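What follows is a short report on a single structure.
The complex appears here without one of its protein chains, the remainder shown in place.
Going in written order, the chains are labelled A, B, C and D, and every chain counts its residues from 1.
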Amino acid sequence: MASIELLLIIALASGFLAYLLGRVNRVYGAIVTIVSSMFVFSSLAYFGFTDSLDTTVSILPYVTFQVTYLGMFFAVMITFIYAMVSFFNPMFIKDYKYPGAYSMLYILSMAGVIGVFFTDNFMVMFFFFEFIVWTSMFLIPLGHSRKAAVSYYAFSAVGSFALLFAIFMMREAAGSFGINAGLAAISGTNAIVVFILLIVSAFAKLGAFPLHTWLPIAHGNAPHPFSPVLSGALVKLGAFVAVMALIKITPNSYVIVALDLPLAQYLVAIFAGLSIVFGTLMAIRQDDAKKLLAYSSMSHGGYILLAFSLGSSIGLSGGFYHIVTHALATGAAFLAIAAVGRQTGTTKMSELGGVIQKMPVTYVVYLIAIISMAGIPPMGGFISKWLIFQAVIDKGLILLAAAVFFGSIGSFLYVFRPLAALFLGQEKPQFKGILKEAPVIMLIPMIVLSGMNLVTGIFPNIFLQFINKVIVELGMAPVVLGTYTIQGTNGILDPLQITIAFGIGVVIAFIIFILLKKSKQVGLMDTYTAGNFIYSEELMHYSVDFYAPIERLYEKHTTHVQDMYKSLENKVKEFGNVVKYFFFTNKPEITVFWILIIIGALLWGDLL
Amino acid sequence: MSAILLIVIPLLAAFLSILVKKYSANILLVVSFASVVLLNYIPLEVITIGGFAAPYGINLILDQYSLIALYAVNVLFFLVVAINCAKFKKLSSILLVALAGLNGMILTGDLFNLFVFMEVSGIAAYLMTTTNQKPLATFNYLVQGTVGSSLYLLGLILLYAMFGTLNMQDMAFQISSSGYHIAVTAFPFLLMFIGFGVEAKLLPFNSWVQGILGSSNRLTGPMIASVYAAAIGFVLGRLLTELFVFEGTLLLIVTAILGFSIVAGEAMAFGAKKVREILLFSSIAQAALVALVFLSGFTGLAALLLIANTAGKLILFLITNTATDQLGNDDISTLQGLFVNNKVVGVSFTVAVLNVLGLPMFFGFVLKMNILLEFFQTDHLLWPAVILIVSVVEGIYFIRLLLKLWFKESDLPQVEFEFTLKYVVVVVAALLILFGVYTAPVEQAADDLTAIQYIEGGNL
Amino acid sequence: MLQYAAIVLIMLGLYGILTKRNVIKIIVSLNILEIGLNLFIVSVGFVDGGLAPIFTSQNATNDLNFVDPLPQALVLTAIVIGVGTTALGLAIAKTIYAKYGTFNLDEMGEK
Amino acid sequence: MKNFLALALSLFIGFLIIMSLRNNVAFPEYGTVNVASRVSQAYLDRDVTENPGTVIFGESVNLESGPANTVTAIVADYRSFDTLGEVTVLFVSSLGVALLLGTKKQKRLEVDFHPNFMLRVGSRALFGIILMTGIYVAIHGHLTPGGGFPGGAMIASSMLLLYLANDSFRAKIKGFKILESAAGSAYILIGLIGLLVGGYFLQNVLDNGTLGSLFSAGFIPIIYVLIGLKVGSEISGVIDNFLTEEGV
Partner (left out) sequence: MTVINIIEIVISILVILLAFLAINSKTLIKSVMFLSGLSMLSVLGFVLMKAPDVAVTEAVIGSGLVTALFVYTLLAVGKRGKKA
């Protein structure tokens, strides 16, 4: 038996230990993050899957715990990402302005994750929710931009406060902060309000349209090792909230008979579809590989939301499985890019090229990740997307299905771009000779994640069986699973067969590639152009603006949402300045004037 | 030991200190520390002055509420004085009088006596602000303060004319037992509220704040924004809970004022470009929030919120004004990177900010949650929504400020923080964390304060 | 009648502060406000045909119809406090003049 | 125009106030106050702590508050604490004036006005008379109108006359300071005596004598003299500050 409380306390304590050791030597602090996150992940996973987590609380005040499959699903997955990413910390820690603080906040935010998912009390959940926000908020500015942290905080705050408001409304209905009681007690108009608030919270956290503008800024500018945590792990908090809203609350809304879907869910699905399309289109345009992945997170957040909003077992399991596969894929991709970023100092595609020559392992990791993201077998992304397709088509949502397909194709387009621009192509002269493969400690997590990507694609049922437990816990019928097969609504998927077929295809292609190898490796200068030899290593290979024609179609319409928030910000500022102008001058007359007006208002009101 | 000593000792020390100018700073330090110590030894009671029981004579009311208020004010006062007394020797006597005035304001149970102490502490405050070297702002403050207290006096006299008493509790009793429609007291109540509104920085009556706090120094900033704000807040809270009955048009007007103060204060802070302006505008919003919570009847929470806010403001203003005094101005760009080399101070500042924002682990979080909970339990859904929305705005500008102060690559501002200041801010910040984590005593105190039966003050 | 005049005085004092841009004028207005307030306070204790609240050999017992003494006591305090603020205000006015060379708020170039 | 609008606004608000007071059922109309319904009646009857029966001038002995002047009884006895605060206000504002104007000055203000012979002699003659009046007013505050504050102000006026009479005259500020400090402290000490002897701060523990005689109000004449001295010295200090300027 392992006490959750003990784990939480160990995590908190090791956070402070990391800070202290980080003061001695910054690398020590980073090593503490590895040990601590590995410990937390492995004990959670081990004791969790053997059903021996202890919920008794003896030290912490007010905190109460419960173990649910839902919570464990999220907690194990997120701590796994934390544990994997933590291997990167020692290599990056020397770049940070406040290394001790980085190590401490990294662990503290992970401790917050334990708190959020294992409590049965809304207040405790919110406490840790906010705790994660402010700890991660201070991690982000250690990267490139301070603005990123502000915008992250702003949207997180919107999400948290919407959640808080909903929590209080549920508390009023239920009389206590209990999560299950609260969700069950809410009904009538209040249920609609709570539903909307929770959805706003989920959208803000997941970065779904239209609350997405923080995603690229925060992910793009966070420290390299923290971007995968943000995108793979913390964003998924929004999915947790979305599950609560979409599954557990049934607002009494009008049911669209043709679709067998309540209006509320349908609206969420539409916004999710918009997120998919918008995220995809925006990702296609990005030059910075991290921003590109950020927009892809937005699009994948849309998939998750869409899956949950359909309210079917297949949809749910697709959504949950997509959370896993996307976390693994985006984690690996971000780590690969982080490795490139560390070795070269930039993540801008226009400044990079030919990295494959020196970093082949990183290249393979990235390749596997993008295959998964694009939903191509034999990676996990294919399975989850297949499930989601099944659910969407089953409901007959044609437009949304189009969005899903568009997203899938689009994601292939955009993830291929960094592949070509970063890894393939001509090696940049400025990196020549100094570029090396990432150190082993960084390769370990990348390889593990890639392996997981494959495993999720080949043996999905290991995971889906657990997801079935979650679904049953949420009150739905489980998805029918064979030993290796998944029963969809209109077909059976056998990932193993697909993998074997795919594997055979790859092998054949490889054989052909070897046998028919006509090309030979030539040096960069060993060529000529327009009848002249080349004497300098100028850039000959342009792989930056792949999709310029497509981009041109919508390039004028990419900033509407940002503009909206910008103008909102300006409106608040203007309002403040107007008030300042009316009430604050260094003259006493203003005060007297308003006093007279207010007295007049009262007396006038009383006399009439 | 009697609570009267809290007023008399500083006053006596003030009268004597003008003779021994040399030691006046030491006297000030000793007396302000003695007041804090003394607080531990005085019993809760109603003190009758001159042997004439209320409502005929003046009484001082020392109950749980005023005890907490006294603790807050005296401790904050001592901290501010401990840091500043050497530099502001000339003001020692005035500060002693200010201490007496503030203690008197909190303790007194008599409305006119309250006016007198309001003037005592007010005039002391005007004088303190002359050290800002902005006579115009001081003048503005003086005029507004005088107008405000005159209006308070006018309202008080109207009440006296109607109900024939000056004692607070007796007045409340007379009003409730008179059988008059509540509208008869609306006008005097509004006047008194405005009178306090000027001092308590509620929005339409506070144009002095920008001039005073916007150019404050290390003494006046923390003193006005923290110590005075605490005292005025507590007194306003007592009036709001014990005396004022707001209904109908008056309630509408007062809530409109408070709501507007909250929203506009945060909006102005959002647009501000100077650190002190951010702080002062946010303290306007906070003062209004505290008043709103008092008005809604959550006395204990409001009192604790007031303490949390004023303690936070103490840290913020101390640090900002120390830096500003050394750097010459308080533009964010000047102060940028301030904490890179002053980490201890920076962490305290950050704690104070996070506390104000109400993020978990800090005192402010516990209070904010409880306040929202109370609002929900009384079916006021509007106010939590307003509070949460402005919290987002507040969060944005504070985080923006924090990050600016923490991050800068080169050309860092050179500011020396002396040991006393560091010590004070760290201790206060540690307390804010302590009560954020160890919440049992906080909630206990809130319940106690809300539930207290005010000690019977009069013989009527 | 005097009571109403007192209220008008208070309002005139506020009007003065509202419109005048001269430091001295503002202090004068404050004084007018205070005088009005004092008159009002005393008027609140006035009884038609009442006697001044002093026992003398003529008005020797407490059965007589005295006016209310309490407001008068309050006014005494208020007057002294008024002097305190006025003196302080004038001192500040002097420092303002020393700094800006004028009493007129509009002519001072302070931000 | 702005001026006129502001005037109209404030007069209109004044009119509203007057109307609302007229309509206010609880607010007694001018001159029709029922003193008996207010706490003041107890001050007139002197029956806050005891019931003396009918109070009669020249006969009632040892009332709870001795002054024949009921206003004085309130100011210096029933609500003496207010008066302490009031003294403090004056104290702090005189300190403030000194702080603002008296930093490093040495000499009298130069004005285009020089006292002539008549003024010089007349002021000196008047000085004594006014000073005596002031002290008299202060001491008799419990019997006649007046008291410590006007008495102190008269004392200060007498000093003012000296300033007028001689354009290089400077009073001994240090002396004022000592007087001010001593008087203020003595006031508080009297209060503390009350606390120690009678159990209440500022309690009048001396016998009150017969209503209407000079030695009839316990501490009150003493307090009023102290207030007179304090106010006199403070205001003199203020006047000195206003009449001097920086320079040698």
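Please note the rule applied: contacts are C-beta pairs under 8 Å (C-beta built on N, C-alpha and C of every residue); 3 or more make two chains touch, one makes a residue touch a chain.
Because the structure is predicted, anything quoted here is derived from the model rather than measured.
Asker: In the intact complex, which of the presented chains make contact with the chain not displayed?
Answerer: C, D
Asker: Kindly state which of the options D:Val89, D:Leu126, D:Ile139 or D:Val238 is in contact with the chain not pictured.
Answerer: With D:Val89, D:Leu126, D:Ile139 or D:Val238 as choices, the missing chain is touched by D:Val238.
Asker: Need a quick check: the contact residues on chain D for the chain that isn't drawn.
Answerer: Interface with the chain not displayed, on the chain D side: 69, 71-72, 109-113, 137, 145-147, 149-150, 153-154, 156-157, 160, 235, 238-239, 242-243, 245.
Asker: Tell me where the left-out chain touches chain C, residue by residue.
Answerer: So the residues of chain C touching the unseen chain are 1-2, 4-5, 8-9, 12-13, 15-16, 19-20, 22, 24-25, 27-29, 31-32, 35-36, 38-39, 42-43, 45-47, 50-54, 67, 72-73, 75-76, 79-80, 82-83, 86-87, 90, 93-94, 97, 101, 103.
We take it that only the chains that are shown with their structure count from here on.
Asker: Kindly work out which chain lies most centrally, taking the average of its C-alpha atoms as its position.
Answerer: Closest chain centre to the overall C-alpha centroid: B.
Asker: Look at the interfaces B-D and A-C and say which one is made up of more C-beta pairs in contact.
Answerer: B-D
Asker: Find the chain most remote from chain C, comparing centres computed as mean CA coordinates.
Answerer: A
Asker: Please tell me the distance, in whole Å, between the geometric centres of chain A and chain C computed from their C-alpha atoms.
Answerer: Their C-alpha centroids are separated by 68 Å.
Asker: Suppose each chain is reduced to the average of its Cα coordinates; what separation in Å results between chain C and chain D?
Answerer: 15
Asker: Approximately how many whole Å separate the CA-defined centres of chain B and chain C?
Answerer: Chain B and chain C have C-alpha centres separated by 28 Å.
Asker: What are the residues of chain C that contact at least two other chains?
Answerer: If we look for residues of chain C contacting two or more partner chains, we find 10, 14, 17-19, 26, 44, 70, 74, 77, 81, 84-85, 88, 92, 95, 105, 110.
Asker: Going through chain A residue by residue, note those that touch at least 2 other chains and give them in order.
Answerer: 586-588, 592, 595-596, 599, 603, 606
Asker: Quick one: in the complex, what on chain A touches chain C?
Answerer: Residues 586-589, 592-593, 595-596 of chain A touch chain C in their complex.
Asker: Quick one: in the complex, what on chain C touches chain D?
Answerer: By the definition above, chain C touches chain D via 1-4, 7-8, 10-12, 14-15, 18-19, 43-48, 50, 52-57, 59-63, 66-70, 72-74, 76-77, 79-81, 83-85, 87-88, 90-92, 94-95.
Asker: Write out the stretch or stretches of chain D touching chain A in their complex.
Answerer: 9-10, 12-13, 16-17, 19-20, 23
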